[in-house]
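All protein chains but one are shown in place.
Here is chain A:
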Amino acid sequence: MELKIRHVSKDYGTFAALHDVSLDIRSGELVALLGPSGSGKTTLLRAIAGLETIDEGQIFFGGTDASRTSIQQRNVGFVFQHYALFRHMKVADNIAFGLRARDRSRRPHESEIARKVKELLELVQLPELGDRYPAQLSGGQRQRVALARALAIEPQVLLLDEPFGALDAQVRKDLRRWLRAIHEETGHTTVFVTHDQEEALELADRVAVLSKGELQQIGTPDDIYDRPATPFVYAFIGDSSFLPIEVRGGEAVLDRSVLPLGQLSAPDGQARLHVRPQDVVLRPTGEGVSGRVTLLRRTGAFRRADIEVGDARRRIEAQLPPELAITEGDEVGLHFNRFAVFPSDAPHSTAPN
């Protein structure tokens, strides 16, 4: 089932939870909604499910406008952040709930329900646990039951709210791989919310980055990481530093150094140059932008350097090969393999640098 989200807005009083969000999700795709807390990602997911009403815009399920239909009519599989399993029901009854809740005309026979429950328990690799209560399960097992319960109703789309948020690191990694495998097997159009960029990049076909209720960028993990569309995405995904620069006639000017912008285009005026630590290369003094090494630290396979750049002594981070012979206090030249330039008045991230 294909999802089309068109100019969706939602206000909580004066606070805009979603502001003119438009987004297409292709049939069978696995999409991550990524953003810091308060970015509107969960509100968007709940709006798709019908758990939140939207003030403006439309949400299309396939060709039909579902924005004004009830949650029951939308037939979505929703996996809640804390699973929301029915605590007084056994696992098997939890999974069967959606089938038993159907109208008499569409309700399968009880033996058919039992067969379906068994099948789903096998799919989520918990065939022995049908008679347990949710309180008797581990976090990872509850997550699987929640997914089985959502899949039981043969949903048009599968929506997951922070599916791995409450689990510890190892379980999280296993479940991530497992969820991807289930997605391949069942082929549901799947949208999940996460604040963990690693999770989003690893798991999703495409990632939608939100900030303050606005969609910043949607693209493949490569697009998001290598070609961030906004300063927010640049700062939020991966490590990066920025330098204030001036753009003049298609070139970036930093003090006395000039960097050709190449294919990047930016209007003349004050701007910021964003660069990732691994894209900073050291050259002999005099080449490129001048800087001074102020701090060297060993981090695993690499060496991290803090470098003060230019007259303003603005500090950036560089990731260097450990065999490079430099010491703190050295004057160096800098070359940027890859960088981005955004006008200074573009909305900036509040994420820590």
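Throughout what follows, a residue touches a chain if its C-beta (ideal position, glycine included) is under 8 Å from a C-beta of that chain, and two chains touch if they have at least 3 such contacts; residues count from 1.
Just so we're on the same page, contacts and distances are computed from a predicted model.
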Omitted chain (choose from "Cytochrome oxidase subunit III", "Sulfate transport system permease protein CysW", "Aminotransferase" or "Thioesterase") - UniProt protein name: "Sulfate transport system permease protein CysW"
Options A:Arg68, A:Arg102 or A:Arg313, residue touching the unrepresented chain: A:Arg102
Which of A:Met1, A:Ile153 or A:Ala229 contacts the chain that the document leaves out: A:Ile153
Touch list for chain A against the chain that is not drawn: 49-51, 71-72, 75-78, 80-82, 84-88, 97-98, 101-102, 149-150, 152-153
